[in-house]
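Removed: one protein chain of the complex. Kept in place: all other protein chains.
And now, chain A:
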Amino acid sequence: MERGNQENGIREEVKTDEPSSLKCTDQTVSKELTRTISSENHINSEDDDALVDENGMKASQERPLEPQTKDSTADNHLETEAPSDGRKEEETVDLPALSSVDSAGAHSLSISEDTTDSIHDDSGEFVVTMLARAKLEEQGMGVKGTSSPLLETGTAVGNPAHQDEDVTTERWRQHRKHVFVLSEAGKPIYSRYGSEEALSSTMGVMMALVSFVQSGDNIIRSVYSDEHTVVFMQRGPLVLVSVSSSRQSEQQLRTELLYVYNQIVSMLTQASIARIFEHKKNYDLRRLLAGSEKILDGLLNLVDSDPSFLLSAVHCLPLASSLRDSLSQILQKAITPNLVFSILIAKNQLLTIVQEKMVIDDARLDPSDLHLLLNLIGASSAFQAGEIWTPICLPNFNPDCYFYAYISYLDPPECTVCLLLLSTDKEAFYAVAECKRKIEEAMQSQNSLTAIAKAQSYSVSQVGVSDLRHFMYKPFDVPDNYRQLTQFTSPEMEAPYCSEEEKMRLLDLYRDMHSRIHSSSRPLKLIYHVAERETLLAWVTSKFELYTCFSPLVTKASAINAITKLLRWIKKEEDRLFIRYPPKYSTTPNPSKSSRGGKGGADHTDSTDNGVLPLL
């Protein structure tokens, strides 16, 4: 019953969009600035909102990441609100165009129904939760079952403090980096600081600028003032804007915006975003992303503080190669059909990753996809509760398809070691959960968790070079035939880079050097920079990329000497610092699901063919 409703919801959502009345009312982005700004008011006008809300609610049921939750309060609201005149009317409407990718979302919901049922039956043997679980919980508690459906379906978000910020204050202006996401109709989707409502006119202006320049057959890139760099980026129907006083290069800010875009894609897929806006230009995407603000906030914090994003490389936790090998073997043995990636993470750093053979041959996991996954896991404490089964798209792998991610911590209640299993089969929850049990058992018998707990990042003092304060090393010379993740290694930041400000300052220095050495028009081979408080050296060769930080009084001769020693030390330690030979496995292809089209295979399942995802 419930499932039927949801599917209808999807169809209906599209149907209501068919009448063109809405589309034309919001061909907002007019040619003239003044008009655009006034029409931007129109976006917020009441009757328009009412329509969107109705759709919004329905649409939110389509959302693949939506309630697979134990939180029955929230679920029930959705259910009780379900019947509406529109729906019955649309039940007859069939939209084959949608049934391809969209049904993935629908099915994920239907699975969740099964699993939610089983939760109740099996008295919490496991918990299936959703990405925005925390948010729903807040809502559930807040509304006590008497709320209006409008509240649940989106807008009433348990705002983190900064979202309440007054956007006219100096404090708001002084944030180091603002990020905004809006739709082509100028509708706010996300703002890092301050509520989207309060910023709707600002975002309207942003969209007006974008479309105005576009109308002159040109593309707006950026605006520079003495204080800020404003970078504009358009991706499909979304416009992303970064307003930064960090002095990062435009290219770097653009890369960061791409991460934000990809994180959104990872939740919705590119195809469905495109489709939504095709049908309804002024759709309020926040309805589908409600609750995921946290994930985007977390991503942006990580982007600011974690050099992995700058280097487009993955940071591995240093580990004795014997231990890493044994962990890999454990993962290698615990497999099930359609399992493609088994990833073990500790302290938000990679321990090991094992890939399905075909994946390795065909494509590899892009570091930035892994960053998005790590952020997803880190962004929500909800994942610590039990087992999660959620559809997730890896935008660099294929922006239009979902994987199904099984996420579970192996060491509750500390929750530092996390297992991430990616399958292409949305029905595979039980099979994948079984893999986890095998992995857990094997790790217990080998006492792996204790060994992992002892593993930690290293100190630069271990290198034994006195003037060397910190470094980042990214090798390119991975062994042949192992197309694998780009990795980098870096010691802990130690004195004088202890405070958050100092850490950020060092990272900013690295970012400066990175932008110069990788300048798109004037790349360099080497930079040696003597500044007041430190001396830095950046060096890019065909074999590696290296950033080092020395005390300010180091001489050039001793710096070069230090680098020679450092490279020697890294060579000696490389088995510990990097995943050298990424293992692989072969999961027996399910005979009925053998259409392995490699990367890019679209999801052609329909409602009668449950759970076949010929992704690979």
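Methods note: a contact is a pair of C-beta atoms (placed from the backbone, for glycine too) under 8 Å apart; a residue touches a chain by one contact, two chains touch by 3 or more; residues count from 1.
Definition applied: contacts and distances are computed from a predicted model.
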By UniProt, of "Geranylgeranyl transferase type-2 subunit beta", "Vacuolar fusion protein CCZ1 homolog", "Rabenosyn-5" or "Protein FAM114A2 isoform X2", the chain left out is "Vacuolar fusion protein CCZ1 homolog"
Among A:Y528, A:F544 or A:W569, which residue is in touch with the absent chain? A:Y528
Given that one chain is not shown, which residue among A:S195, A:S222 or A:S457 touches it? A:S222
Could you pull out which residues of chain A are in touch with the chain that's been left out? 32-34, 173, 178, 202, 205-206, 208-209, 212-213, 216, 218-228, 230, 243, 247, 250, 512, 516, 519-532, 556-557, 559-560
